[in-house]
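Missing here: one protein chain of the complex. Every other protein chain is in place.
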Amino acid sequence: MFKKIMVANRGEIALRVLRAARELGIKVVVAHSEADSQSLPVLLADEAICIGPPPSAQSYLNIPNLLSAAIISGAEAIHPGYGFLAENPQFAEMCRDHGIVFIGPTPESMHSLGSKAGGREIAAKSNVPTVPGTGVLQSVEEALEAAEKIGYPVLLKASAGGGGRGQKVVRSSEEMKTAFAQAQVEAQNYFSDPSLILEKYIELFRHVEVQVMGDGKGHVVHVGERDCSIQRRNQKLIEEAPSRLEESLRQEILAAGVRLAKYVNYQGAGTLEFIVDPDGNFYFMEMNTRIQVEHCVSEMISGLDLVKLQIKIAAGEPFTLQQSDIQLRGHAIECRLNAEDYDKDFRPSIGKIETLHFPGGTGVRVDSHLYAGYSIPPNYDSLVAKLIVHGENREEAIARMRRALAETVIEGPGVKTTVPFHLKVMDNAFYKRGAIYTNFVTTRMSE
Amino acid sequence: MFKKIMVANRGEIALRVLRAARELGIKVVVAHSEADSQSLPVLLADEAICIGPPPSAQSYLNIPNLLSAAIISGAEAIHPGYGFLAENPQFAEMCRDHGIVFIGPTPESMHSLGSKAGGREIAAKSNVPTVPGTGVLQSVEEALEAAEKIGYPVLLKASAGGGGRGQKVVRSSEEMKTAFAQAQVEAQNYFSDPSLILEKYIELFRHVEVQVMGDGKGHVVHVGERDCSIQRRNQKLIEEAPSRLEESLRQEILAAGVRLAKYVNYQGAGTLEFIVDPDGNFYFMEMNTRIQVEHCVSEMISGLDLVKLQIKIAAGEPFTLQQSDIQLRGHAIECRLNAEDYDKDFRPSIGKIETLHFPGGTGVRVDSHLYAGYSIPPNYDSLVAKLIVHGENREEAIARMRRALAETVIEGPGVKTTVPFHLKVMDNAFYKRGAIYTNFVTTRMSE
Amino acid sequence: MNAKELKSILQALQEHEVSELTLETPDYKLTIKRGGEVQYVAAPAPVVIQPPAVAPAAQPVSHAPVATPAPTPAAAPAATPAPKVETPKEDTSKYVEVKAPIVGTFYRAPSPDAEPFVKEGDTVKKGQVLCIIEAMKLMNEIESEVSGVVRKILVANGEPIEYGQVLFLIEPA
Partner (left out) sequence: MNAKELKSILQALQEHEVSELTLETPDYKLTIKRGGEVQYVAAPAPVVIQPPAVAPAAQPVSHAPVATPAPTPAAAPAATPAPKVETPKEDTSKYVEVKAPIVGTFYRAPSPDAEPFVKEGDTVKKGQVLCIIEAMKLMNEIESEVSGVVRKILVANGEPIEYGQVLFLIEPA
């Protein structure tokens, strides 16, 4: 096992990794920007190294500084968390070149799974359905032709994309030309790659994803699936496990996820995202080759520590966990508490936390880097806490989440959080019934 | 189901009951003394009623005021928590007389199980072994005769006692006369009843207890057992579930617990305490007819909410949970954080909490009524927080507890907690091996 | 001893205006002098010296951690009417408060049809019954502990009252 690892991330996920490592007896170096020098992971770290000024591009995305920090501190491995460099094959490769273990999949599988087109190809080879669509399009003419075959509406997507960025719905051939040009520009801006693909656009669907863990040698297990349909502008806000799909469909999707991950000899923690339409058709979307924000709900129902498993697999420990060892129990829900003002269209809010009180009691878990006196820096994303609950069933989990949200106090001058949004969802009749598609926030919350 | 219940208790257990009730959609009245008017359960309550001045005798033990409070607030039931009136059959009876449901067993079974002598009799009838001993002793001569038969050392105990109070070890006939008189006085002082019983004194043993839930009509299930051997002056400090007993012995003890509880048609949550000697002999000690401080470890391994079950059973809901429905998973540990100065022989410490930070993350649960700005009143016991962890196995649970303790900050002028004690236990080689008897604190922690 | 511990020691010194501290433990020895040998030597000529104002040290406002809506005391204690702003002439500080010694229901009269025991403005004698508190079906008469004039009756007939709730204000004779 490693003696020392470095976390190349910030906020709650840096703390999450630190906790897992500490429980394994591993020393933790936290690499941080100047804006995060008083952050909780830094304060709790065994060592902390400043790797750049506040802007991410110069710190959390600064590969030379991150590698130097790992080298001078003697860290044997780097955990990239999520976001930043977590899915950057080049970074993983440079880690390898410098004799540092990248806690994640190989650069090769990141590369092949990292693009939409690559993912579709692997899905086809492992017999996992994908949304009818194309490979990389060479021209708008090719796009028009493909759209005719598939039938409108269609979706233009950046081949290198993720997180819903750079996507455009096209409802007719008239719209195609402009949309194609715009999508190219966006793809270039967001992902430095203008390549586009085209897919059938499915308007109403659930976002269901399968959590897998693999040893890189063909052994893969799933840790159940999650429903992440409560989204706003393609950003997930609430996740739950298990999904509310009927059992046979659940099992089909879980099997498809494992099949694909086995096909690529996947190593470490990964997530296969599917869309599931109201008729029970499911399509593989993409694989996220990292730990995800919402991994906690899978931990709650399985009792496993997925980040520890990541570290153990990366350290070369034999991965002996069998599918039959994994017993899922009850129902878990996660609410992402963002520092945003729900009453003002989720406008980001920053400031110093003066009063902080998190809920406790049965079945309540809090993952947060906040502390009383901490100032939320303006440089990064707005996630400040994850509130996760577990109950015997979905009904109890919802009641518990409502109770826990009502106990939560995050206060300071100018600080607002999305707690009111989540309370509203927990009281929403559609949500309670489980009638949730990805358009929930826009169609089911107007009153 | 009830629409409104009253909590006749304070501190973390009042909060625990409030949380369970709130998740069930029940309004909660918190009865409180003048010293607790700013306590967290009072601040979170739907209603709060002051029932007396700070001394417990005039508030939390003031039956007329408590009943009046329930009546004027329209509460249909009273949850007594633990301690105070939780095991007072007279209170339970008066509740019944006033048409208020006492959330707990019937006054009759509390009465019969409440005394040592009664408990022994019931154990004998339900074929559960008890420590060789006597019924209530009429004289010191009778005590001497019994001690000769059983063999020294023997233990004199208050028949009405509990919590280790009013117990005396007698190692020879010479010591008996004085010890008998002293024990009588103590029994009178603590329990208003000088009746004594005598038992074989077992020096080295584990304290193992079985959690049961019954519907009052003969259906009883167990929720596993707990090991509570880490004690100081007969007060539990650390509890864990499951115990480290070998499986066949575990099953024997669990079966004995259920058998006894079934024999009395037990209703609600109860705990059967056993002592288990190094040779695997086990003896029933007594039954606690209430929810216990350490119920949380059983919740962690079972995923059940025992306080909700108590409320549901009291409300007359059918108790359909079968033994086969209860799947225990992993290992849980609870550390009781008391406001005591470990460096100064656990001297109580009171004061205002200025800085408070509780740990979070996977498998960590906190039950505490503390908040930043709260002043610990000097009138009640010193328990300020329960830190509970769950892990895949005992080793992970210990590592997690160590990690969680290290993240805990409870600070204020003059405020000390037992966190350092618990950290020391988590690092103790005997503890890690599980070589724990009730003399652990006195014999295994000197360095 | 780490930075954080030291910080809180320093803060305590400042709060309590301690100028010197020596602390020896098995682990360390600590000596601190605060304020130093700062001397303000005033010259013979007229000067205005403003000594450093001791900061009224940061008393953090203790926000109670409650985000839930305010309690809805349906049948409950609450009902004490909002304290009215007294006119300057009325000096309530001399009034004696009669508080509820038990929890129960407040009645101003011995029976629904009867006259109240007392009204505002009445003169009462020590030991005179002021009201009844019903608790567990028993009627408990509450007597005045002083002689004087009833100035305020703070609870309405039939209202539930909690322990220690103020029922009457009496101006002693």
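Just so it is clear, A, B and C label the chains in written order, and each chain counts residues from 1 on its own.
In this text, a residue touches a chain if its C-beta (ideal position, glycine included) is under 8 Å from a C-beta of that chain, and two chains touch if they have at least 3 such contacts.
Values in this document were obtained by computation on a predicted structure and should not be read as measured data.
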{"item": "Absent-chain contact - pick from A:V7, A:I26 or A:L67", "value": "A:L67"}
{"item": "Which residue of A:V7, A:L24 or A:L44 touches the chain not shown here", "value": "A:L44"}
{"item": "Hidden partner chain, touching residue among B:L254, B:L337, B:V419 or B:V441", "value": "B:V419"}
{"item": "Absent-chain interface as seen on chain A, which is shown", "value": "29, 34, 38, 40, 43-53, 59, 64-69, 71-74, 98, 371-374"}
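What we mean here is this: only the chains that are shown with their structure count from here on.
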{"item": "Separation of chain A from chain B, taking each centre as the mean of its C-alpha atoms, in whole Å", "value": "42"}
{"item": "Whole-Å separation of chain centres (CA-atom averages), chain B against chain C", "value": "35"}
{"item": "Contacts with 2+ other chains: residues of chain B", "value": "44, 371-372"}
{"item": "Chain C, residues touching no fewer than two other chains", "value": "63, 65-66, 68"}
